[in-house]
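Only a single protein chain was left out; the remaining protein chains are all shown in position.
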Amino acid sequence: MMTSNTVKENSMITKKDLNKVALRSLSMEWSWNYERQANLPYCYALIPIINKLYKTDEERAEAMKRHLEFFNTTPHLSTLLLGISTAMEEQNATEENFDTSSINNIKIALMGPLAGIGDSFIWGTLRIIATGIGISLARQGNILGPILFLLVFNIPAQGLRFFLMNAGYKLGAEFLTKIEKSGLMESLTYGAAVLGLMVIGGMTAENVSINIPIAIGSGDEATTIGDICNGIMPGLLPLAFTFVVFFLLRKNFKTTTILLLMAVLGLAGAFFGFLG
Amino acid sequence: MMTSNTVKENSMITKKDLNKVALRSLSMEWSWNYERQANLPYCYALIPIINKLYKTDEERAEAMKRHLEFFNTTPHLSTLLLGISTAMEEQNATEENFDTSSINNIKIALMGPLAGIGDSFIWGTLRIIATGIGISLARQGNILGPILFLLVFNIPAQGLRFFLMNAGYKLGAEFLTKIEKSGLMESLTYGAAVLGLMVIGGMTAENVSINIPIAIGSGDEATTIGDICNGIMPGLLPLAFTFVVFFLLRKNFKTTTILLLMAVLGLAGAFFGFLG
Amino acid sequence: MMTSNTVKENSMITKKDLNKVALRSLSMEWSWNYERQANLPYCYALIPIINKLYKTDEERAEAMKRHLEFFNTTPHLSTLLLGISTAMEEQNATEENFDTSSINNIKIALMGPLAGIGDSFIWGTLRIIATGIGISLARQGNILGPILFLLVFNIPAQGLRFFLMNAGYKLGAEFLTKIEKSGLMESLTYGAAVLGLMVIGGMTAENVSINIPIAIGSGDEATTIGDICNGIMPGLLPLAFTFVVFFLLRKNFKTTTILLLMAVLGLAGAFFGFLG
Amino acid sequence: MLQAILLALVAMLGNAEYLFGTCLLSRPLVMGTLTGIVLGDISMGVTLGATLELAFMGAFSVGASIPPEMISGTVLGTAFAITTGTGAEAALALGLPIASLVLIFKNLSMVFILPMFVHKADKYAAVGNYKGVERMHLLGGFFGVNLIIGVIVGVSFYLGSPVIQGILDMIPAWVQKGLELTMGLLPAIGFGLLMQMIMNKNVACFFFLGFALSTYLKIPVTGIAIFGAIVAIVLVQIKNQNKHAVETAGVSEGDEDDDF
Amino acid sequence: MLQAILLALVAMLGNAEYLFGTCLLSRPLVMGTLTGIVLGDISMGVTLGATLELAFMGAFSVGASIPPEMISGTVLGTAFAITTGTGAEAALALGLPIASLVLIFKNLSMVFILPMFVHKADKYAAVGNYKGVERMHLLGGFFGVNLIIGVIVGVSFYLGSPVIQGILDMIPAWVQKGLELTMGLLPAIGFGLLMQMIMNKNVACFFFLGFALSTYLKIPVTGIAIFGAIVAIVLVQIKNQNKHAVETAGVSEGDEDDDF
Partner (left out) sequence: MLQAILLALVAMLGNAEYLFGTCLLSRPLVMGTLTGIVLGDISMGVTLGATLELAFMGAFSVGASIPPEMISGTVLGTAFAITTGTGAEAALALGLPIASLVLIFKNLSMVFILPMFVHKADKYAAVGNYKGVERMHLLGGFFGVNLIIGVIVGVSFYLGSPVIQGILDMIPAWVQKGLELTMGLLPAIGFGLLMQMIMNKNVACFFFLGFALSTYLKIPVTGIAIFGAIVAIVLVQIKNQNKHAVETAGVSEGDEDDDF
């Protein structure tokens, strides 16, 4: 199984494997959905690694479930996290009592900030430069416009994708080795949970939005239920709503059911005006 | 002493006792004062419990002193805290080394947030609804206006009062039992002090106000002593003032004396213009 | 070595020594420079103490190096820190395993807040009062104007200087004795590092400024590289720049070299417009 | 005269809402109605009450900020409007300044008189005399505020509106201002007493943390309680983990972090 | 008819950028050009593409905020402008409302249809059937979005612009609004699932910490990650120091803090 090609001493993961993942990462927005965003693409990209590291259906099922959780980041930079996940899955495959929760925690903690950086760079800078070049030619009908546009954008963007796959894997592997040596492996679990949960908390506040614009009182004293809730604690409604969903999930409600309930709630809310 | 009526297994406190406290809580703003706000009413409401739990004058004195400290929250919701205090007093009466400081700390920590929620709900929502209904009738001189106004407000408001008394007691009792079982009793003391002090710090910043508007310089460079102090640290004057009071109290100055000093300071400050 | 004049029991430092330092502190802004601000004056002021406490060149070299680090505060109040430093140097001279890093950490942690208070008081209040008095006379050509101006300012300002020297020393000595007795000496090192580093972090954010105003895109979508960086994390450029300098220093680059590089960068940045 | 006494009783009933569950008896809607009943014009009373209720809609007390004393304002405003036969405008024109004026008296009492009852209660409490404490509460509220408002309303109605206007003009502005300033200082006693009770040098820093979170970051008290709860939980966990660790030290060691 | 099919394929190619590395095939500059090629007027296609690109400059998706569906807008706008011989204004006037309309369909799909594929994938994953998961990904993207856009573009071109306008007018405003609201609710499922996986009572408070930092102090997610990393590091240090202390307890003691 081990070839001279391995990236890390004694590693099962070869450079070829990493490139396979990077290639699959190209479809990172293909099955993007509102429920868990880029979860399915992320799992899809990691399948070659999962298949290589785990041989039983049970292990594979575990790993796939992990990577079907909520995921989102700037697609071209997602490989950095895929690389780290690869390194962590490998660690998990070789070490007995590795705590798998940290795989997801690290991924979650990093995806938000990475999207911040990535969206600035990819959408805010690289795209604008490419568009500037492309349009200046295209305005006169020159077909070189769209062509250059695509080249100027994609050469760095896709190059980065492959580069980050390797960088992420190396970074992850080195970090894990270091942590293993210093016996801090269980600290990783705890630290990753702290960091991951704080970021999830922040993302919940930023992404879940619900407001009840029903007015109370009239004239100068008029206010809405939403404002009253925000007066008690800003973000109280989204927080409460998320916890309702959390408890429904705990009571084994299916996500499909919850999704339908939400759609009904949203449409009814718009129709009767109690949400807005 | 134990009846089949007790709320908790082996508890001395009966449902009747709780209702007695809730009934007495009706006068929560009767002797409201600027020094310690609703302290006297709070103590008044708890006296049946204190008398039942403690039999010596010394114990009762201790308990009453505790509950004569600063207190304030939305009156209709105060029973939640009275219930918790009841549970904690009971715990104190039965357990040897219970740290009484946590009784006050918990009360303090919760009263601010509860007032925030309560004022929104009781004053901002329920009152407005009741007023809306009442006025629409009253405008035409219909006496049903004021009657409905009182009913719409009081049925939920006073109902809540009695409900929260029981809820607070149960909550407190359960929480304490749980904490006792897991041997975290002394943690409660520490945690309650941390939480309580942070909230007191915040309330001091919000409630104590003092400003020295004496101008320094003139024209564009003009500023006031108050502004300079806030430039050093926002809230420096209220903080310093509170600590002056704190040290006076420590030096056994009577609160009456301090109160009179403050009145003199306030009136002189207004007359000479050095406060404002 | 010990005289009846010593400020502290068993201390080598006499009142005369302290006054010598206060006197030397008069030149606290004489060799003020943009690289480390009032570092040279601070070291100059402490030299009598250093010479008294340490007898070998090596020890003196160590001490002087310590006090040639970055320093800045309101000059008239600097003696408070000189006093504390004196007490800490004395502690270091007498105790075996004193951690010298805390000398600088304490100095750093206090200098920022002290400057905040001092600048408000000395520049914002005392100077304005003195100027007010001086100008009202001087406007009519009365030479008493400038004379009173100098007296009203300097009597309190320089008085404070000498007072704070003694206060700082006593404070420092007492604090250290207390800490030594309670065996918290090593905590001092850690606590001082935590506090000092947080303040340095804050000062870096406030004082290091660099911006790249190169525009990306045009029209409504136009933005600058600096804005993009701030979008990723506010203060990213100054932070990154400071770390570049930090690593250059670690690679034993001379400060002169770095200074020249910065001058070239600044001038080129202004000329070509890539900084601003 | 009888009417004056009855109106005084109405006002005292209004203030007694604080004895009866803060049940909103003091609101203009109720006070106006009762005034109307006393003066024999119920419908007018209800209507004027509704008008004043609208005017005082935003007047309700939150924490230590007390609104104008609506009871006297409403009862007198309504009463004068009914007796003189003028309309809602007159009720408002009189009611509002009266409410502001009487607030001064109410505040004076809650600043000076009621604290005396509190201090007396402290003394009773110190010797375990619970009956004394109860008495202070009941009498304090009655003599400190209730009776005063009743007397003011009764006497004012008896004297008639011009006299009141005269009194209103006599009080210098700095007295009201000074009282306001004093009200800003007074909470320091309450907090000082709390600090004296709770604070020791091991936890004192959390007072400053709460204060600094409020002043530097403008976090409201509820927010501080949320952050405070998080800080408390984390520190308690550390403390327990530490204790737990010590207990297991020397024994086994494998699972000391399991519960974390 | 052939042109309609070809344009549908162009639109599907545009949407396929999400299969091919989010490579910007869907941008108006590219879509306009390809539409021009299909309709035989390359230069016009490129020029109109550039015009629409400028109009859609600020339209790009960040997180869950999806911009108007530019592909259909550009292809149909450009196509109608070329076939009717009208200019850039016509392309814009048609392209923009179409893009908004088709976005509704795209969102409907990503709200209702694609999650079905995700749930199916969950089931395959549960039994370790990785081929099933792969299939759901590939088919989901195709049937869920790609094909729909293709069909819409093809059919629309075939029917012509007046018909589309009619459809556009038929959809009630509350449906679009309701869909928007639903999109604000949906992320709660994702976060709920994450919480279910990660949260236990020892670390739950950090979820609230992150939430409160965001709502009270308006710290963006990157900032929360920075503060979170600092908190995590400090707590891990305390944990380890504690463990280390326990290990050295009873043995030697002198240096237990050296590494701190």
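Which chain is which? They are A, B, C, D and E, in the order written, and residues in each are numbered from 1.
Throughout what follows, a residue touches a chain if its C-beta (ideal position, glycine included) is under 8 Å from a C-beta of that chain, and two chains touch if they have at least 3 such contacts.
Computed from a predicted structure; not experimentally measured.
When the full complex is examined, the chain removed from view is found to touch B, C, D, E.
In the complete complex, the residue from C:L18, C:L53, C:A93 or C:A115 that touches the missing chain is C:A115.
For chain B, the residues touching the absent chain in the complete assembly are 186, 190, 217, 219-221, 232-233.
Although one chain is not displayed, its contacts with chain E can still be listed: residues 217, 219, 223, 226-227, 229-230, 233-234, 237-238, 241-242, 245-246, 248-250, 253, 256-257, 259-260.
Residues of chain D in contact with the chain left out of this view: 202, 205-206, 208-209, 212, 216-217, 235, 238-239, 242-243, 245-247, 249-250.
In the analysis below, only the chains that are shown with their structure count from here on.
Counting hops only between chains that touch, chain B reaches chain C in a minimum of 1.
Considering every other chain in turn, the ones in contact with both chain A and chain D prove to be B, E. When the contact pairs of A-D are matched by residue number against C-E, A-E or B-D, over half are shared only with C-E. Under half of the residue numbers at the chain A-chain B interface are used by both copies of the sequence. A centroid comparison over C-alpha atoms places D as the chain most distant from chain A.
Centroid to centroid, with C-alpha atoms defining each point, chain C and chain E lie 51 Å apart. Computed centre separation for the pair chain A/chain C is 45 angstrom, with centres defined by C-alpha atoms. Each of residues 57, 206, 208-209, 212, 216, 222, 226, 235, 239 in chain E touches at least two other chains. Shown for chain B are the residues in touch with two or more other chains, namely 116-117, 131.
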